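A single structure is presented below for examination.
Apart from one protein chain that is not included, each protein chain of the complex appears where it belongs.
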Amino acid sequence: MYSRILTGSIMGIDAETVTVETDISSGLPSMTIVGLPDTSVREAKERIRSALRNAGYQFPSKRITVNLSPADSKKEGTHFDLPIAVGVMVASGEISAGEAAQYAFFGELSLDGKVNAVQGAIALAIGLRNKGVRKLILPAGNRHEVSILTDMEIYPVAHISDVEAHLSGMNPLMPFRGRPRKSSREVCESGEDFVDVAGQEGVKRALQVAAAAAHNILMVGPPGAGKTMMARRLPGILPTMTYEECLEVTRIYSLAGQLPAEGGLITQRPFRAPHHTISPTALAGGGSKPRPGEVPLAHFGVLFLDEFPEFCRKALEVLRQPLEDEKITIARASATVTYPAKIMLVAAMNPCPCGNLGHSTRKCTCSEYQVIQYRSKISGPLADRIDIHIEIFPVPYEELIDSAGRNIKKGNSEQMRNAVEIARSVQIDRYRRERISYNSQLTPPLIKKYCPLDRESEQLLKMAFETYSLTARSGLKIIKLARTIADLEQEENISAVHVAEAISYNRFYTANRGGKANG
Amino acid sequence: MDDRKQLGKLGEEKAVRYLISKGFKILDRNYKCKTGEIDIIAMEGKTLVFIEVKTRRGLSYGLPCESVTSAKKRHLLRTLRYYVAFHGLEEMDMRVDVIEILALRKGIYLNHIKNIV
Partner (left out) sequence: MVNKEQIRSVTINDPNYPELLRQIKKPPEELYYRGDFNLCHTPCLAVVGSRKATPYGKWAAYNISKLAAEHGVTIVSGMASGIDSYAHMGALDAEGKTIAVLGCGPDICYPRTNRDLMDRIVRFGLILSEYPPGKGPLAGQFPVRNRIISGLSYGVLVVEAGLESGSLITAGQALDQGREVFAVPGNINSMYSAGANKLIADGATPVTSVDDILDLLGIREIRSLIKDDVLLGEDEKALLQFIADHGMLTMDRLCLLSGKSPATVSSLVTVLEMKGRVQTSMGKIYIAK
């Protein structure tokens, strides 16, 4: 009269295993669910009662107690329907306990006994997989999404009677195998390539450096300079995601309900470009049932914020935690949830509020004060987290003609990505004893340890300090960048050339800060 | 007044006869305590059954069983718990049934609804 069934519960991005304990005893017929169920779980008993009856099973008129263990964490979601129903069937002897114990279950029930798909299935499945579960009975509607977990046996069921038929051996199901997933190469070819960008070699190089160690980058340039076009192509030169990374991204998208209907593993690095009117909550995530926002959705990918100074201050504040800790915590009344957020921030802004400052033909109508105001909006800790500051300007028409006429070498995304991948593997190898993986994560003591400068480089840096009146922080940024550039060039030691290039990615910001050059 | 009481009485008699014909063992009728009243208490096999009987003359006020509201159910349960505790019957299977009786001119109709809680 007692049964244990395995299922899971979503906690933030992760899932915990939950044991559904069912006890059927004498007494006034009733069904009680304990273990901090929320309304959606408590309503399960109505669905289960009807579903079992309508599927032709006996719903025991006994005293039924269901405990969701561990009982001290809150449970929510309709996916508990199926495990609870199976628990009742096992406890009442309709299904043999031994068979059911091999599987984990989740799914929502209809009143007629159909098993409906649930949201966040892949997140749940990955969580269970990480806890060692290998056999899963789940709604048929979720089978494609979950079939990406190649190391799990999944048994999709459409109706509660399928479960009984499978477990009793009357009509056993075959484990479902999804279609083979697309190779990353295919995905890349469908995307946008840097080869389509005419000119802008300097900007491309800067983006490659940024990609090589996930440095955050700020692009300043008038409208039409190609900021968005460049940013969109950035994910294409980032290293291909590992299987585990793909899973993590997929589960976040699953939690946000943003997986395409046909499911499948997300193998392409995310590119999120929220509009500048976005609220802090939409950026971070939230809701009474917390859902990941734009920042966690950009995990392992690119968060592109166009019109950077136009974002409201609170929204920009939200970015600080992910940029520092690579995760984002949102506190709601019901729970505190932490999402991973290893993002590469690509910010873009106009040189001035009207956007025409520095444009060759259009006139800037902003006052100097307005320009200073505009630029100072990104001051402070946020700007310090952005290692690369570059200017981007429209390519003059003559140069487009020229580049079309003559066959200049244009970096295509694949070549760029290959270099980036090599540079990244060098870094991972170098930092295998540290808690970091990339140069962008270097702390001052680690900089000292891993980024020794020769005399020439030191002199150059000193010169930069004098010429551009750099702050100590920008000095560190330059050294980090020089390290990345050296890695990109596959050189073991940082030399003056690398430092000089690194300086060029910081000079604009410090030199021109607030200043209005020739309008 | 008298008429309604008589009608209730008639309904209960009808219900008891029906239950006996179904093999129920009648334990108690019109059980009263300070929390309320239970019309019939019976055993069906090993299950203790508490029965509320509702009798109506016509359908102008809806089906008889519709008058068993949640407030009425709460009263029933309270009385039930008192009875169970008083007699030490906690370990038994039990349930609450409603028998509705429609006494029309052309005849008397009976409907047994099991396990209403």
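So that you can tell them apart, the chains are marked A and B in the order they are listed, and the count of residues begins at 1 in each.
What we mean here is this: contacts are C-beta pairs under 8 Å (C-beta built on N, C-alpha and C of every residue); 3 or more make two chains touch, one makes a residue touch a chain.
Nothing here was measured: the structure is a model prediction, and the numbers come from that model.
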Visible chains that the absent chain touches, using the contact criterion stated earlier: A
Residue of A:233, A:269 or A:498 touching the missing chain in the full complex: A:498
Among A:199, A:264, A:340 or A:355, the residue in touch with the chain that has been omitted: A:199
Hidden partner chain, touching residue among A:36, A:117, A:395 or A:436: A:395
Subunit A, residues in touch with the chain not shown (by the definition above): 199-202, 204-205, 221, 351, 357-358, 391-393, 395-396, 399, 402-403, 406, 408, 460, 463-464, 467-468, 485, 489, 497-501, 503-504, 507-508, 512, 517-518
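Rule of thumb we're sticking to: only the chains that are shown with their structure count from here on.
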Centre-of-Cα separation between subunit B and subunit A, whole angstrom: 61
Sites on subunit B touched by subunit A in the complex: 77, 80, 90-96, 114-115, 117
Contact set on subunit A toward subunit B in their complex: 26-30, 61-62
